[in-house]
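One chain of protein is taken out of this complex; the other chains stay put.
Let's look at subunit A:
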Amino acid sequence: MIRFILLQNRQGKTRLAKYYVPLEESEKHKVEYEVHRLVVNRDPKFTNFVEFRTHKIIYRRYAGLFFSMCVDITDNELAYLECIHLFVEILDHFFSNVCELDLVFNFHKVYLILDEFILAGELQETSKKAIIERMGELEKQE
């Protein structure tokens, strides 16, 4: 199960934070700070997995952004790594060539996309087409 998802830039600024387990506010800040410290200085050749307390962080860097997911110790690391990539592909499709600026100004839409992709800590839909279609219908309302 996914515990939380974080998008952070290299300076550690949070671009998106979605928690699937209840945490106190102070605890969230601590988590964000620690996760950033864990991933930011890792050699790009290293594994994309880091132990984090009793869980593990699967992270991937795209340009200046780190996408980090905290999952259970028994989860398939590589699958979640690809899950991050699929998410980025969806974002890329939705924003057409997504860049960090898109996510900065449209963070609420990123949350909406994420809600179509992952729900209650589990992958809900893995078809890019289905998600893009659903977002299209939501967009039509505007």
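The rule we apply is simple: a residue touches a chain if its C-beta (ideal position, glycine included) is under 8 Å from a C-beta of that chain, and two chains touch if they have at least 3 such contacts; residues count from 1.
Definition applied: contacts and distances are computed from a predicted model.
From the names "Beta-hexosaminidase", "Dynein light chain roadblock", "Adrenodoxin-like" or "AP-4 complex subunit epsilon", which one matches the UniProt record for the unseen chain?
In UniProt, the chain that is not shown appears as "AP-4 complex subunit epsilon".
To test your reading of the contact rule: which positions on subunit A touch the chain that is missing from view?
Answer for subunit A: residues 3, 9-11, 14, 16-18, 21-25, 27, 29-32, 34, 37-38, 41, 43-51, 53-55, 60-65, 76-79, 81-83, 85-86, 88-89, 91-102, 104-109, 111-112, 115, 119-120, 122-130, 132, 134-139, 141-142 touch the chain left out.
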